[in-house]
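The other protein chains are all here in position, but one chain of the complex has been omitted.
Right, chain A next:
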């Protein structure tokens, strides 16, 4: 069930990238898609259990797998920085293309 929700999120994001006209909306759709991917990592990490893998006094509990979480942390940071970079680019483009419609910008800027 959760897995289906995660995939639905990814799919929604992907369709949003294609179907939305506005450039900012496209970037937000990409963010939704990456949220889905991140959630998928967390989901797979929790397959073996839900406890944080820190030494404590409880015994024999199922620990969550720390590796996917560590990996996705890197990916979150990278995704975040790329989005910041894209939004700066969009801000620059917005000066001459106030509507920010991707097709119009594309037409103006392809030879």
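Simple rule for what comes next: contacts are C-beta pairs under 8 Å (C-beta built on N, C-alpha and C of every residue); 3 or more make two chains touch, one makes a residue touch a chain; residues count from 1.
Basically, contacts and distances are computed from a predicted model.
With the options "Cation:proton antiporter", "Transport permease protein", "Transporter substrate-binding domain-containing protein" or "Acyl carrier protein AcpXL" in hand, the undepicted chain maps to the protein name "Cation:proton antiporter" (source: UniProt).
For chain A, the residues touching the chain absent from view are 10, 14, 17-18, 23, 26-27, 30, 33-34, 37, 40-41, 44, 47, 67-68, 71, 74-75, 78-79, 81-82, 85-86, 89-90, 92-93, 96-97, 102-103, 105-106, 108-111.
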